[in-house]
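In this view, the complex is presented without one of its protein chains, the others remaining in place.
Going in written order, the chains are labelled A and B, and every chain counts its residues from 1.
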Amino acid sequence: MHSIRITADQREQMVEITSEVEAFVDGSGHKEGVCILFVQHTTCGLTVSENADPDVKSDTISFLHKSVPQFGQNFKHFEPNSDAHIKSVLVGQSVVVPFSDGELLLGRWQGVFLCEFDGPRERTILMHIA
Amino acid sequence: MHSIRITADQREQMVEITSEVEAFVDGSGHKEGVCILFVQHTTCGLTVSENADPDVKSDTISFLHKSVPQFGQNFKHFEPNSDAHIKSVLVGQSVVVPFSDGELLLGRWQGVFLCEFDGPRERTILMHIA
Partner (left out) sequence: MHSIRITADQREQMVEITSEVEAFVDGSGHKEGVCILFVQHTTCGLTVSENADPDVKSDTISFLHKSVPQFGQNFKHFEPNSDAHIKSVLVGQSVVVPFSDGELLLGRWQGVFLCEFDGPRERTILMHIA
């Protein structure tokens, strides 16, 4: 089980981790399969999204920011981050990335992202090949 | 393919199933990998979320309850549970849980949950190791 650490510098931010996935898959010696990623935290998520125009990231973060506001929802949780827990449930804590001959089989515009919803923080992501 | 049955006692409820996943992984004899869970129903979901403060669960259920209301959306489905189908699509029907040496590699605050959106009902969850 491989582990990487990723740090966001804002409360809500998408941080691309495609090169970290590529490096793990390339070094694993596996010819074909899927790389399964899992983030060990409950106020962030993992997704696959567009990595060309950075406005896609900011539009996505902005939409989630408005749709699940941090305050004003009468949340009962003692920390002011129920919004981040909810965004984590909506986005999900894992992704799969297929590969063949050591190359990720991502589409033309796809990248792998950590979605930080309660940063800035360092996060641990596990990777496993199946 | 291992199967467990979980019953919620409310219409919308997060029921923790971490111990069931631990027991399956521990008994499987596998040293390292991921446990893949899949729920065989279309009005509930599976997620990983915080298992410390129960208010996180109620805040999450409350947010989804308000964001996808059961009535008043002019849903066409003949049963009054389109909201539950939609919540199932948003949360997802499967999760992966990495493990090593028979121990789940969950973060400090993570638990595995069935998210019931149209209970009370008994649900079947399948588990497979990869």
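Simple rule for what comes next: a residue touches a chain if its C-beta (ideal position, glycine included) is under 8 Å from a C-beta of that chain, and two chains touch if they have at least 3 such contacts.
Keep in mind that this is a model prediction, so the values were computed, not measured.
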item	value
Touch with the omitted chain, as defined above, among A:S58, A:Q73 or A:T124	A:S58
Chain not shown, touching residues in subunit B	1, 36, 38-42, 67-68, 73, 75-79, 82, 85-86, 88-90, 92-94, 124, 126, 128, 130
Footprint left on subunit A by the chain that the document does not show	32-34, 47-50, 53, 55-56, 58-60, 62-64, 67, 90-92, 95-98, 100, 105-110, 115, 130
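Note that in this section only the chains that are shown with their structure count from here on.
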item	value
Rounded Å distance between subunit A and subunit B, as computed from the means of their C-alpha atoms	20
